[in-house]
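Of the protein chains in this complex, one is absent; all others appear in place.
In order of appearance the chains are A and B, and numbering begins at 1 in each one.
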């Protein structure tokens, strides 16, 4: 049976520091878990929230803004204690792993699974059901310094499907004081006063990490220049598992511009968490995968191979993952660009040599000239 | 008395294909009708939803995404059966006419009337009344490849007044992967996964039709290049009827740039649905109304006349409808542009010769140089 200890009282009176993600994400998880757990067999007495509560007592790297929390939830987080069979996998020991989502290597292999489980439950939410209001009262700011309609709308859609609200900026670089010499950190300090979570796209590698170091609320990196795009990698992993049926033991060919594609960088990091994965890099010489990723894979014992032959890679792999080849990366050498477009783009010939069960994944860009 | 047959059960178990507009629009109509019908005399036993249900069994041109419907409404559409006196006029036989709103010629003369009737009911909705939540849970994406503050905000305002939510993009062409060579069709495939309906403005004629051919959700054309602007034409017809008191037998003068004005094209198509309408075209030579419209009107038996004298037209008509004259259409011939501005713009002189009951309609643009 569920214990009667009161989680909310405990957090209200006893806590002065906490991982910042708690503020928004935890309340979401409380609501979510309350619903989800009703369907589960509840047999053991390990409380997920005992662990969560403990983690709140571990000093965060960042000082926690108690004042702001009080504004958001003056009565503490409204959870009821209950018991679950196992500690959820997004908790490692008593540490909460999702303060910010900055880069793919921050995840162990359990975190994506835990996220996909929540995602699957959320997909089942019915329009106008009580669960469709699970994020009611929460505000997400989408701070896009580079425009990206598809990525921005995907976050905003998710928020609104679950009852949350959005503050949106379509092109913050051009349309803001960034043009007037305002530092990213100062913008973040301002916008965190307006919202519960910030989803951010930026043109500079490392921008998301800088934002996270400043913010007292969670930051989700929706792409930072040539750096990373961890949520895209999560989605790609999810798609691969759904299409191929497994992640351990798969062979993945990354084809195209691997030097400037942040999604392939994040994907390579994430694939390294699985067993017996083999990665093939097939790219024009001028835009090869950078050494930091290759060294990381080697250090993690992940097999990888640089190939000059995309057709051969395609015939070997379970997944052929295309990135866009951009003309501007080739400078004056239009001839090299044209050659790359001819050779490193997944077309009918490439599809023709792929195995029957294999899949091609494409960003839907670069199809028109 | 209302019959007790359960519409929702029927749709849940029996249907695999349906016109796409059903998903969003029909549920709206269900809610709307439930309210509206309470005020009506209910004497005959023709059920509107019998017809609607039949139409769902007619295979759509597009394969219906059952999976997506299930997500949106896993329990089927929540309607209660009831009886109404007449089949609503937006149903022609058992076909539903508003899957997409792409061009004015898709309407018969009954559809605008049915739409205006709903619009009139919606105008009466009180703030914070139950009916102000009639679109709660629905998401509309406004995908504007060309910016247009007034048009975009009008759709968004309507959605929000009725409790719906909006995903917005102010300038999708500049701010999206369209700049990276992404095909419209692929963007539509992505955005339809986020939303229940897409309102779209595009710079190319025919873009709305291409989007509608791809999408499994309804597309509303809010202007596609020099093509059409059917919702503006609906609104114009509504305004004319309200101001003049009738549509049959009216005389309408279209004045200005008729070659590049999509609203005059849509309006001409729509006016052709009414009896004894006469249309005058008064424009500079270089921007005359195109032949396709003239031929369409002739084929429908609508009287029209090309006039070189806007003053004469103004003195004849019930409605003088101005379109903006754009300098860039005249190329090097600034002299012709200046002449056109002098002659084909509705000013005090034109207003002076108009009949007392007549009205001028103006886009509010081109007033400043």
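Some notes on this structure:
We adopt the following convention: contacts are C-beta pairs under 8 Å (C-beta built on N, C-alpha and C of every residue); 3 or more make two chains touch, one makes a residue touch a chain.
Predicted model only: the values in this text are computed from it and were never measured.
Remark: the omitted chain is touched by one listed residue; of A:162, A:191, A:222 or A:319 this is A:191. In the complete assembly, the contact with the undisplayed chain comes from A:172, out of A:125, A:153, A:172 or A:220. Only one of B:171, B:190, B:214 or B:288 touches the absent chain when the whole complex is considered: B:171. Against the chain not shown here, subunit B presents residues 123-124, 126-128, 132, 147-150, 152-154, 156-157, 160-161, 168, 170-171, 324, 364-369. Considering the complete assembly, subunit A touches the hidden chain via residues 71-75, 136-139, 141, 143, 165, 167-172, 174-178, 180-183, 186-187, 190-191, 194-195.
Heads up, the rule we're going with is that only the chains that are shown with their structure count from here on.
Subunit A and subunit B have Cα centroids lying 39 Å from one another.
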